[in-house]
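Written out below as structure tokens is the structure these notes cover.
Just one protein chain is left out here, and the rest sit where they should.
For chain A:
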Amino acid sequence: MIQLSQITKRFPGIIANDAVDLTVRPGEIHALLGENGAGKSTLMQILYGFHAMDSGQILLDGQRVSITSPADAIALGIGMVHQDFMLVPTFTVAENTILGLREGTGAMLNLKRAASRIRELSEQHHLAVDPNAITGTLPVGVQQRVEILKLLYRDARVLILDEPTAVLTAPEKYRLFTVLRGLRAQGRSILIVTHKLHEIMELADRVTVMRDGRNVASVAVEDTSGPELARLMVGRDVNLSVSKLEVPPGPSILSVKRLSVRDHAGQRKLKDISLELHPHEILGIAGVDGNGQSELAQALLGLRTIEGGSILLNGRDITEARVAERRALGLAYVPADRRNVGSVADLSIADNAMLTQPRSNTRHSLFNKTLIRARAQTIITRFGVRGANDETHASKLSGGNLQKVILGREIMSAPKVLVVEQPTRGLDVGAIESIWAELLRERAKGTAILLVSAELEELLNLADRIAVMYEGRIVGVVDPASATAEQLGMMMAGTPLEPTGVSS
């Protein structure tokens, strides 16, 4: 149906796409897999008319077409759901759906007709959406449905989805997959840009792997395997099976007792959380996003007002201590939002590398540039930050490289307790591998690690114990050696396994 042939695109200094071929058949879910910077996004932006290609051609049903703007793409039946949604938050679903369309003859919008057509479409495709809802008030998963509805409203035959599951919870993800399978059954083609291997294995029919701007393989999913795709994507063997050193945990270093926290709206987000954390230990915190895991991490760092309970670090009560004091006492934190909280986009790597302890980079209380650059350089070399020097702005780093800078910075402060939240969310396997290795190295050194993650695989691989959170409570603690993903899934859905607190 759609055929990209010999697409080449150069940017100053790099070849983003080097003679890439890609064929998507009708009624097929085709995955485009690659590490960050492999050229997937560029290719999709060429197909959608955002970028002009330097050479190559696009064939639609065997006809050569020219796509110079998104309007051209839409007219040809090609639609795209961007990773960051392109919706006006204050508009209703119906208004967003017809935004940019000109239909009918009159100057007036016919919102009612649009609404009824949206209802029709949403029923037909099992995309439950209220056309009159204000878009900004809808959950992310529903907003994504609005984006898909927009494409169906325009009767797109080729749907491009850029990292569609990055923002979704597990149940939302499965609903999306059902919808996509339905669209496939109607003969539409779906192109999914992703770097999540298991999703490809589960959903896609065929997969194209890109590396360094080239198409390294296009294969049917049943003819390949996860490890093989990982190898194609990274260009070498990837080893995600970790071997942990058995170290007997020492006496507790962080002790949380009956901790309660409310959010800004007055909702109780943590209810009587108690846990103990020991040196040489990784305590995993599992749970569906929004069940208090983030609040727990933030409360430990002092970023949330604590309503009740206490936190003891190394025997010292830090319940009331400010963030800087807690950091000075040996707490470090890798937040889930690495772009907006863990780093400052407009500052260089060197500045970001000293973000959490600027005062330790001075001589005679003035900044010492040599010291600052040396620290940044150490992080870049030791943690393998690629394609960057100490003057590169954080905004120019890929998610994986930025995460290495942040994790490196926090580890370099030699913490006693390291709180890590979603350390590998959205990262490719190569980066995941190195982040995991760093966390295990810290564990071996004796750091106590609290690992908040939505990825069960990550928790089962790294954690010594896993505490499952549901609606602000710890509903159970399991041993990853004996726990299964199904068991954890049940607990995350609110079924308690054993009525115990987290104390060993």
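Everything that follows uses one rule, which is that a residue touches a chain if its C-beta (ideal position, glycine included) is under 8 Å from a C-beta of that chain, and two chains touch if they have at least 3 such contacts; residues count from 1.
The definition used in the following text is that contacts and distances are computed from a predicted model.
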item	value
Per UniProt record, name of the chain withheld from view ["Tryptophan halogenase", "RNA polymerase sigma factor", "Electron transfer flavoprotein subunit beta" or "Simple sugar transport system permease protein"]	"Simple sugar transport system permease protein"
Which of A:Pro89, A:Pro171, A:Pro358 or A:Gly387 contacts the chain that the document leaves out	A:Pro358
Option touching the unshown chain, where A:Asp61, A:Glu307 or A:Asp346 are the choices	A:Asp346
Chain not shown: contacting residue from A:Tyr333, A:Phe383 or A:Tyr470	A:Tyr333
Chain not shown, touching residues in chain A	11-12, 301, 303, 322-324, 326-327, 333, 335, 337, 340-347, 351, 354-356, 358-359, 361-362, 365-367
